[in-house]
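One structure below.
The complex is shown incomplete by one protein chain, all other protein chains being positioned as in the whole.
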Amino acid sequence: MSTNAPPSFSNATVGKKILMAITGFLIIGFVIVHLVGNLQIFIGQHQLNVYAETLQNMGALKWAFRIALLVFFLVHIWKGIVLWLENRSARPVSYTKETNQESTLASRTMIYTGALIVFFVAYHISHFTLLDCHPEYQSLPLVDGRFDVYSMIILGFSEPLIAALYIIFVGLVAFHISHAFSSLFQTLGLTKPELLKRLRLFGALLAWLIFLAYASIPVAVLAKIITLPGGGH
Amino acid sequence: MKLDPKIPSGPLAEKWDSHKFNMKLVNPANKRKYKAIVVGSGLAGGSAAATLAELGYQVSCFCYQDSPRRAHSIAAQGGINAAKNYQNDGDSVYRLFYDTIKGGDFRSREANTYRLAQVSTNIIDQCVAQGVPFAREYGGLLANRSFGGAQVSRTFYARGQTGQQLLLGAYSALTRQIGIGAVKMFPRTEMLDLVVVDGRARGIVVRDMISGEISSHAADAVILATGGYGNVFYLSTNATGCNVTATYRAHKKGAFFANPCYTQIHPTCIPQSGDYQSKLTLMSESLRNDGRIWVPKKKGDDRPPHQIPEDERDYYLERKYPSFGNLAPRDISSRSAKEACDDGRGVGPTKVGVYLDFSDAINRLGKDVIADRYGNLFDMYERITGENPYETPMRIYPASHYTMGGLWVDYNLESTVPGLFVLGEANFSDHGANRLGASALMQGLADGYFVIPYTIGNFYARSGNSDVTTDHPEFKKAEAEVTERTKKFLSIGGKRTPDSFHRELGKIMWEYCGMARNEAGLKKALEQIPKLREDFWSDLKILGSGEELNQMLEQAGRVADFLEFAEMMCYDALDRDESCGAHFREEHQTKEGEAKRNDDNYAYVAAWEHTGVGSKPNLHKEPLVFENVEFATRSYK
Partner (left out) sequence: MNLTLHVWRQKNANDKGKMETYQAKDISDHMSFLEMLDVVNEQLADKDIDPIAFDHDCREGICGMCSLVVNGTPHGPERGTTVCQLHMRHFKDGDTIYIEPWRARAFPVQRDLIVDRSAFDRIMAAGGFVSVNTGGTPDANALPIPKKDADTAMDAAACIGCGACVAACKNASAMLFVSAKVSQFAYLPQGQAERKARVSNMLAQMQKEGFGNCTNFYECEAACPKEISVKFIAKMNREFMRAKVLKD
């Protein structure tokens, strides 16, 4: 037996992976819940604004949720970076000729899609949550006494560049998830190869679904399928 | 010198037990004072090194591979025999003993063989406890099969990888001892000489195959478990690295070499496809259960097999041995293939091969049944030859597979050099003139797990340890000789690579000392080998230096030893003027082409003493006494 004590759970090679899988799973859950919320935009201004207000009024629960989410993200990012650094150093000399047999592009680019997602998430929060980028959103008139999230989103996506940026963003998220989804089952110990194969397919499907559903909002705005209540900008 | 096999007295079944009682023991507290060197990490060496370390001895283990897990025991496919009688079909220790003696054509020692059968049952227990995943029945108990024509099902197996699983079991035991520091492991280290001080084996000289450094290791006993010498034929089913160097160097230092002419030929190997061929691959003999062996009746018939009509085919085994047919024993089947090819009726591009045809079986049983039985083997055949055996008959030819001969050892597995023990295929002891299928694994593990741990204790207790270290002049002398030899290889500056000499030697040996031998051929070989050896020492080309990883240099050393060893093998084959088991002298056969033994004159172990390179070794005879079994002649008609 080796003389040194094995590393702690969170530093062990599989421990790190398990943390990635669990936090990743929770984040995917958030991505889906968030999507369900967003899609209410298609029901109408009132529905979305009521939903937003309900969330805002949850008080302590809201903060607990935000902090938990932040922790998930931080753990996921931190362990992701550690894994990436260790993996890079495990092969100091690379092959002259590289061939991929089984790995997907998504799996090989997780660190890059992940990094871009972090950047976009920061922009997204400052865009729609803190309203740093567009202080003018704060002066949107209240509708039925509620902050008009509906109009804010439409205003935001009416700028083609921002809409395009968001489409790329959700594309990256979906691409990241296309590997992540089945991968987390493998990491958490699914020992049925046939089921894993189906989950890999389902992961790809889920990724497409997430991409299309999220992207449908800026696309709908640009295509003027959903418009400001006044009919103009 | 009189050979004393040190067989304990008393009834056969009690010899080992009474011997165990009579042997001296080493006090547990004193065991750590004794050092053992184990050369080789296969089934015999690996199991011995692990077990001796468990007992408390200080063990150093050496192997030429990069890891002890790669020794060639790993390639054994079929299985391992044990007299468990789990199948309730009439097996017993005595029956396994008797089958082994009879299979060896009455040329092995009764007492050793009986002990082998006795401890065979412990081996299976040990391996299962280590986590070896043997095949099992639905009820969860171990599965057995009948192997190599045995009348009882006593063979345990793990798919077609029994050797691998048993070796990994021994390796795991060894690696556990390495982990706790009880065994010091030296991989990629080749033994190049044995060191004998005052008539007792005291250590070895080795070369670090990465750095080229020559160094010595001293111990209170040296154990060789370095496998067989099948590569003397160049082409064999052995690994390319298998060699005779360790045992032959020990032979040159005084250990007698017994029965080198007993070499087993396996009938179902994939034939050579060209001169570049580096090894031959064995196909399980089970194929003969459903395949029919044939060659064209006409000499030089070049038609593809399906164009040769039924009445122009010669199903020669069915013709010559109607009752056994295609299942005729290994040696008979092998020789018949050679006869057909020598007669100009061989098939395939090189004309050295015979067909093994499954078309009748496929027509009778359907392709699915055949695929179920032999699917893996058919895939392997197709991978190597590029031909689909479901459509085209397989081509097979015999190849050298196992060597029953080896360093002479007594009942304690000690050679004629005190303190030098020899285990597994490297010794000569248990298989006589031929080995039963699934018995090689059994013997390797019996020697390593259950014999040497007892007998070496007795040796230590009786001879004590000493303070001989590697500073002793004998070590310095041996090191200097090894270094000198290396320098000599590098300084010849000729034109031919060691490989080309090895191939040429292989051809001579296969032609004249292979499946069938005769006096004229052996004498011819004895003329050709010294000439080839001279060429070797004057026209060898080695690139690079001795102070680096140099595969050409490694090979040169091994070929040099084969070139000397081969001569002794021919002398032995010439001296044994009878046919027995796998040794077939064409002068001695029955009308039906069966081996004809001469028990009156040749019921002995031929142990050869080295007398110098190029001079005929001295023959010492250990008479074989059979107190329990009677000579019998086999018949396969």
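Observations on the structure shown:
A and B label the chains in the order they appear, each numbered from 1.
Methods note: a residue touches a chain if its C-beta (ideal position, glycine included) is under 8 Å from a C-beta of that chain, and two chains touch if they have at least 3 such contacts.
Computed from a prediction, not measured in an experiment: that's the story for all the values here.
Interface note for the absent chain: among B:4, B:89, B:125 or B:213, the touching residue is B:125. Within chain A, the residues in touch with the undisplayed chain are 1-2, 4, 6-7, 9, 12-18, 83, 86-87, 89-103, 107-108, 110, 179, 182-183, 185-193, 196.
What chain B contributes to its contact with the hidden chain is residues 47, 50-51, 54, 65-70, 72, 74-75, 84, 86, 122, 124-131, 133-142, 158-159, 161, 163-165, 168, 171-173, 175-176, 178-179, 185, 187, 210, 237, 239-241, 273-274, 276-279, 281-282, 380, 383-386, 449-450, 453, 497, 499-500, 541, 543-544, 548-549, 551-552.
Heads up, the rule we're going with is that only the chains that are shown with their structure count from here on.
Between chain A and chain B, the centres computed from C-alpha atoms are 63 Å apart.
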